[in-house]
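The complex appears here minus one protein chain, its other protein chains still in place.
Moving on to chain A:
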Amino acid sequence: MSVENAPVVDVDEAAIPVEKKMYYRFESNDKKEFRVSELAIQQSETLNRLVEAMGYTSEDVENKPAIAIENIDGKTLKLVFQWCEHHKGEAIPVDDGSVPKIVEIPEFDAKLMDIDNGLLFKLIWAADYLNIVQLLNVSCKKVANMAQGKTPAQLRRVYLLPSDEEDEAAKRAAQEAQDPRAREVEEEFEERKRQGGNSFF
């Protein structure tokens, strides 16, 4: 199934859900609404637990307001739900952490993640936040692949890593920023001392 054909649609274009299949409604932080099948939601541990706890009926889904996901924008959420719809019904991998598994990026996922770096990192955050294990695996693999064969200087450019000078400057700025706080705490400490308190907290 291609990315374009994935069954995630904005609410205006949505087909009326079939009675047996329940489609939940979610809303992104920029007020875009999505209908996602129950089976696709199972890919996300967080959303799955949420809808289970809510115990919505088909009527509730239609009558009650859409579930707001306020930390994810519409563009990212669309990618997430497209991925979930494409991989619905697939087993969720269990990561016991002992042996690093080889992650292959399927063709659909590769096309889905053919996006700019900013959106890719947002996708990683969203996958982590919604606890979608396999999407997190493939998106992390995509980021890892970005490092392949790159020199340290190239890596700094690709990942927008600070140079040693910038790192030092940031440290200095942090130290300077810490001074007023130290003064403030010192004053507070002295005040408490005058009041005879033993503990600072």
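Just so we're on the same page, contacts are C-beta pairs under 8 Å (C-beta built on N, C-alpha and C of every residue); 3 or more make two chains touch, one makes a residue touch a chain; residues count from 1.
Heads up, the rule we're going with is that contacts and distances are computed from a predicted model.
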Chain not displayed: protein name in its UniProt record ("F-box domain-containing protein", "DNA primase", "Replication factor C subunit 2" or "Urease accessory protein UreD"): "F-box domain-containing protein"
Residue among A:50, A:92 or A:110 that touches the chain left out of view: A:50
Positions on chain A where the hidden chain makes contact: 46, 49-50, 52-54, 67-73, 76, 99-100, 102-103, 117-119, 121-122, 124-126, 128-129, 136-137, 140-141, 143-145, 147-152, 155-156, 159-162, 164, 167, 181-182, 185-186, 189, 200-201
